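With one protein chain withheld, the remaining protein chains of the complex are depicted in position.
So, chain A:
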Amino acid sequence: MASSPDSSEPAPSPSTSPQTEKPPIEPIRLPTVEEIKGQDIWNNCAVRSVVSGVMGGGLGLFMGLFLGALDNPLMQEEMSAKQQFIYTAKQMGRRSFSSAKTFAVMGVIFSAAECIVEKGRAKHDTTNTVVAGCVTGGALSAKGGPKAACMGCAGFATFSVLIEKFLDRHD
């Protein structure tokens, strides 16, 4: 039936000519038990969305810090330098925290939606990204009413497709 996991015959390595040094061909290895377990863990929708949420939170933290540092206080002439510094620091902290929350929620929703859609369709496509982007955009802008939700859906779907194409550009 299936070949035993340890049957790996080393393929003959090519003779190294003085001009070209090819890397040695590695023998075929069946995946080990740890690799299979690792793949199973990564294929779990809950684990994936939590990891995406944490990464989104980290990204939002840094973005919020950066954008908060650029924010100028309103009463610039009346405050001394130290007061301005404290105000800017507090602003940075507040901004980064709220930004981290937003990005974390965005990451969780997007990853969970994409995972569920891909598992349901049993296909790896851009349609998964479009649907997941639409759900995320709609969920994030649902407070503004149905029209805002539609715009958010379309915008975020386009954005995520572009990002996906950019990340897979080396073909």
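Following the convention adopted for this analysis, a residue touches a chain if its C-beta (ideal position, glycine included) is under 8 Å from a C-beta of that chain, and two chains touch if they have at least 3 such contacts; residues count from 1.
Here is the rule we go by: contacts and distances are computed from a predicted model.
The complex includes a chain that is not drawn, and of the options "Phosphatidylinositol glycan anchor biosynthesis class T", "Mitochondrial import inner membrane translocase subunit", "Uroplakin 2" or "Carboxypeptidase A1" the UniProt name matching it is "Mitochondrial import inner membrane translocase subunit". Of the listed residues A:R29, A:K90, A:R121 or A:K165, the one in contact with the hidden chain in the full complex is A:R121. The missing chain lies against chain A, touching residues 1-2, 39, 43, 115, 118-119, 121-125, 128, 168, 171.
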